[in-house]
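Heads up, one of the protein chains got dropped from this complex, but the rest are sitting where they should.
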Amino acid sequence: MDILVSGLLLGGTYALVAMGLNLQYGVARIMNLASGEMLVLGALAAFWLFTAAQLSPVLTMIMVAPLAFIGNWLIYQLLLRPLVRRAKNQGQLEVDSILATFGMSFALVGIMVAIHGEYFTYSYLANPFEILGTTVALNRFVAFVVAVIIGVALVLWLNFTRPGTAVRAVSVNTEAAKLVGINVPRMSALSFALGGAVTAAGGTLISTFITLDASVGVIFTMKALIIVIMGGVGDMRGSIIAALLLGLVETAVATLIDPGLTLVSAYLIFLGILLFRPQGLFGKRTT
Amino acid sequence: MTGNGWKEIGLAAGLVVLAALVPLATDGYWLSIAVTAMMYIALATAWTLFSGPTHYISLATGAFFGIGGYLVATGMSDYDISFWVMAAVAPFVAVVLAALVGAATLRLSGIYFVIFTLGLAEMIRGLVSWVQNNFLGSRGLYVLTDFTEAHIYWMLLAIAAVVYLIGWLIERSRLGFAMKIIGNDEGVAKHLGINTAAAKVALFMVTGYFTALVGVVIAPRYSYIEPNLVFSPELSFLVVIMALLGGTQRLWGPIVGVIPFTLIWETISVSFPNATTFYLGLSFLLIVYFIPNGFVGLIEKLVKRRHG
Partner (left out) sequence: MTKPGRTLLKVQGLTKRFGGLVAVDNMTFDVHEHEVLGLIGPNGSGKTTTMNLISGAFPPSGGSITMNGQRLSGLAAHQIARLGVSRTFQLVRVLPGLSLVDNVVAGAAFGYRKRWGAEAETFARGLLERIGLGEHMHLPVGSLTYIDQKRLELARALAGEPEVLLLDEWLAGLNPTELQQGIELISELRREGRTIILVEHVMDAIRSLCDRCVVMNSGAKIAEGTPHDVLSDPEVIRAYLGDE
């Protein structure tokens, strides 16, 4: 039961981060390997404002999200659009964007190490809290609730608004979206920016209950990628379910065997997906 | 066989002889730089063998390298097996890993492969540490040999030369021809009777073998080995950068990338030891935006301009 509750709570925040990455890859077609650094940046802001000004991470999140939105929008327009224009085919864009986002990822790590080279340790709502007969830290629960609110808002926006529908259309078929008059470059930039904002928001939440440091981003990038692939590229519901699953498995492995093996367990899941359902858990097999 | 092919291999042989003289000319600081450079030349050439024709960015270098180094250390420290026996065995473990990773990911689009190799070194490091701590007891692993820096240098040079020769032979073989067709149009390749997944896996296994062998040979240089040291994700990225900087469309590309980069990197590591990550990122960005085809691309453009 402990594992179930903690696993689901962890999975909830994972879901948020994976949804961010999924928006970026599924719609803008940019495999953003600096996603984890965006998350850590959010965490760093939360840590910094909390230690300097006692500001609640939830408030920080509200400030960080629009900033991350603008920042990612600029990254897309200034750094990634030229690659999209230059690419002769999808394969070349993939290679270029992988290399460029690796570059951004390392550069960001470098900058963050310079700002704060140690662990982002702070204590926010670390009081015990009882839920379903299990005691968890209150901060985990709060992070989960906020993540759910953002996630639900995002899904509603995607499904019930005009821009949301346009974003989904681009994700399904870029060419067809162009033909029905959707401004694809704008929607791509919007999705990339939104994805970055969601990821950074996820980072501020995660930092309340996991102690991060400047260089830990790549681990989160890995996990988010595994979740996105497991859930299916472009499939938000898939991402949520896959994230909860990964949260559960990781918590189970960490509690029952060894915390050092969480990445190993994530890999085993990944391997299983690649071997048996490369189109994602809920995706249709394409030909 | 074209005349150019023989000229190329003759030139390479000349370079190998010249390179072999380096330890006679210098020892100390410059030799140690030369060892590092030679290590990267071998690693980057092995990397290009696979990633050049397939355009798949492999980040598995750290994992293969680590397997080589770690197995040598375990074999010598824990089981009293000689260095040479471990050098013969360890690379084949990497070959098996390459086959497994390749079989799982190379049927699919390149992105899955990149992601899978991205965390591979880290994952194996976690697994190895866990096994070591829980079942073997965490003792230090020592690789004690009589090798001098010069010996290590010559061994690395031999590996680099063999990798180059094998790459040269592959380019002229049916496998190399198949890779060229796959690079042009993978769909057509399949319909011509090429088992595209098998061809890619085969090539990846060759890369895995030599990468691990470099890990084996370099282990005596560290003498004290722990998983964190040899399963290094940073190594994977450095090799990618050097190979791309040189250019991956020619087998000699990595060589022209490694030498300047090693020197620059050495300076950066000494002058700004805390900012290496930042500079690593900057190098990636510079390459992608300003020299997408590497030095090879620049050189060939210049040559073309002069002739046309």
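We just call them A and B in the order they show up, numbering each chain from 1.
Basically, a contact is a pair of C-beta atoms (placed from the backbone, for glycine too) under 8 Å apart; a residue touches a chain by one contact, two chains touch by 3 or more.
What you see is a predicted model; the values in this text were computed from it and never measured.
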>> Out of B:131, B:192 or B:263, which residue would touch the omitted chain in the full complex?
In response: B:192
>> One chain is left out of this view; which of B:124, B:181, B:239 or B:288 touches it in the full complex?
In response: B:181
> In terms of residues, what is the contact footprint of the unshown chain on chain B?
Replying inline: 174, 177-178, 180-181, 183-185, 187-196
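One rule holds in what follows: only the chains that are shown with their structure count from here on.
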> From the C-alpha centre of chain A to that of chain B, how far is it in Å?
Replying inline: 31
>> Can you tell me which positions in chain A touch chain B when the two form their complex?
In response: 31, 33, 79, 82-83, 91-92, 94-96, 98-100, 102-111, 113-114, 117, 215, 218-219, 221-222, 225-226, 229, 258, 260-261, 263-264, 267, 270-271, 274-275, 278
> Can you name the residues of chain B that touch chain A in the complex?
Replying inline: 55, 57, 104-105, 108-112, 114-116, 118-119, 122-123, 126-127, 129-130, 134, 233, 237, 240, 244, 274-285, 287-289, 292
